Structures are given as structure tokens and as C-alpha cells.
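In this view, the complex is presented without one of its protein chains, the others remaining in place.
Take a look at subunit A:
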Amino acid sequence: MMASSYNAKEEDGHHSGAVGPGGAGTVKIKKPDNTAFKQQRLPAWQPILTAGTVLPAFFVIGLIFIPIGIGLFVTSNNIKEFEIDYTGMEESSPCYVCAHNYSWNNTTPCICLIPFVLDQPFESNVFMYYGLSNFYQNHRRYVKSRDDSQLNGDKTSLLNPSKECEPYRKSNGLSIAPCGAIANSLFNDTLELIYNFPNGTTITIPLMRKGIAWWTDKHVKFRNPGGNDNNLTTAFAGTAKPLNWGKPVYELDPSDPDNNGFINEDFIVWMRTAALPTFRKLYRIIQKKKDNMMPTLPQGNYTLNITYNYPVRSFDGQKRMILSTISWMGGKNPFLGIAYITVGSVCFFLGVVLLIIHHKYGSRNNNADIPN
């Protein structure tokens, strides 16, 4: 009862009350419980790491990793990839003129044609990427410069975008849709692929412009204001186009209402900011032929038809077009395969070393330990 004078003790759980010890037959109230937990006697597994005990682990790792590595390496090698730089920095490049005469306000498109040769046919679906180098899409202020609510179709955000979009938030008193630096710097080159038959005829290869963005992005994250059925022009009424854009957002793909406005897939892909300054973004998909007899892209001569709009000279950037087949492991990258093979070998080697050590020293310890 008087224990309040001794708060310190109280808090320890010792009730130094008037009860006190004593009296005949006092129960031992303070006796701690004899449980395994409280007495710290819980059954425990006490691994001791010695060469003898961990030897198998090293061998197992080695034996698992090496096959995985080989598998990865082979898969990566089977992926066909073709890359062409069309920045136009060298005078020899067909795009040299375009690259140097460029400004965002150009009204007449600058078109350049780059011929290239595929040495081997590309089977199955071929993915067409554009690649940018030295483009820091991961710059902190750049990354932030967007309004996800606006892109999600939120009406209030449409007319009053987030402050994060500054200074690409308003233009002439109208709010910009889509606002922010990311949208403003949307990649706007147009790439076309033309196959030159050996006989001289050309055919423009059909490129799928849908299916390049994440399904969830297209259907959940990005939405046009007022739903996708409405007339986009009215939905975006009262907004301005981003400064660098030639046309408003609702004219990104007038041909397909399912690919227009915020849910335009080129736009969505661009808005998913790249992690590293050198990146590629999926541009189009070339679907494999129905009849399966012909490869998707047979080997031969091609021409890349570029509507050159996007300036990269200010940051010494490079623009590339990449054609790639893909496998279960994504694009071509031999690194992981090599890494697995290396680590597997190292583990195997360590296993052998430990085996030797175990034979030389481990037994010595054991002998010393056992008294007989």
C-alpha cells in the first residue's frame, strides 16, 4: 500500500507492500516461475560453424549454382538483339541535319532514314525499343514532377494539379494536363520499320502500339478524366497542353480511343521513369506471323524511318532503336549467367579448401576434445 514511495521498486514488479514476507505458511509469492522460457532453458539449436559441419553447404551451393548459371548463359545467348544509334552526332549520319536543326517549336517534321541489315532472322515476337543514354530520368526533382491523381483521372487534380508539377503546372492560367516535367519531356520521335525485299520492293512492318505498358498501369493507374467513354476533348476542357508538346493529350492517338489521353501507352511507358541514365523503353511490338513459316523479321535489309523530334544534344545523349526477341529472363544479359557460374565455382573451390582444412585441423581438434 505504501509502495508509492518506492516507485522504482514498484516498476520492477516487486510489490514491496505491507504484506512483506513472514507469517506462518507464507506462500512464496515472489518465487519466479520455473518455466523453460523464464529460466532461459528453451530448447535451442546451437550450430557451431566449423569446416566439418558446413562443408556440404558449400558443395550444395556449387552444385546448384553452376547449372543455373549455364542455363542462364545459354538462354541469354539465344536472345537476338539488334541495336542502332540514330542520334546523328556524326556528320556521316543521315540524322545529322535533323539533330542540329532541331527545336521543340518546329512545325515541319524532320525525317531521316537509316538503313540497316539484320544478319539473322528474328523469330517469335520482336520487341522494338527506343533507347536513351545519359538521360537522367531518375533525377530527384524530375521524378517528383508529376501528379498521379491527375493521371488517375481525378477531376480536381486535373484543373488544379499538385505543386510538385511546378514549374510545369500552369500555362497562361490554364492548368497543364498532364502536368510536370516528366510529361513535358515525353519522347516524341516516331520510328517506322521498313523491310526491303531483296527484289527491291519495300514493306512497312506493322507495329503493335498497344500492349507495351503494364496492364495495371493502363487499367488502374492511368485513367482519363470522366472515364474512357466520354469525349476526351470535353473531358480535358480548360486544360493546356504541356509546353513542349505539339498537340494536346487527347490527340495522342486519335485513331484509337482506348489508346488516347492519359491511357496512351507510349505516354504510360514514358511516365514509368527509368532507373538508370542509360535505358530503353518499349516502343512497339512486332507480332510473329500467323503462318509461323516465316520468321517475324527475316534477315535482310531494313530501313528505319525516323521522324526526328527529340533533342538530346543538350545533355550529350544518344538515341537508339533496339530490336530484341525476349525469353523468360527478359532481354539479353549474360551477366547473371556468368555470375552464377563464377559463384558456383568459388563455392565449390571453398568446399574443397574446407575439406582439406577439415582433414588437417578439424580432426586435431576433435582428438584433443575427447578425453579418451
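Please note the rule applied: a residue touches a chain if its C-beta (ideal position, glycine included) is under 8 Å from a C-beta of that chain, and two chains touch if they have at least 3 such contacts; residues count from 1.
Assume contacts and distances are computed from a predicted model.
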{"item": "Name per UniProt, for the chain absent here [options: \"Beta-fructofuranosidase\", \"Methylosome subunit pICln\", \"Phospholipid-transporting ATPase\" or \"Calcineurin B homologous protein 3\"]", "value": "\"Phospholipid-transporting ATPase\""}
{"item": "Candidates A:162, A:190 or A:318 - the one touching the absent chain", "value": "A:162"}
{"item": "Touch residues of subunit A, complete complex, unshown partner", "value": "1-14, 16-18, 20-26, 28-34, 38-40, 42-52, 54, 61, 65, 68, 72, 129, 131, 135-149, 151-152, 154, 162, 164, 166-168, 181, 185, 214, 216-217, 220-221, 272-282, 311-315, 317, 328-331, 333, 335-336, 339-340, 343, 346-347, 350, 354, 357-358, 361-362, 365, 369-371"}
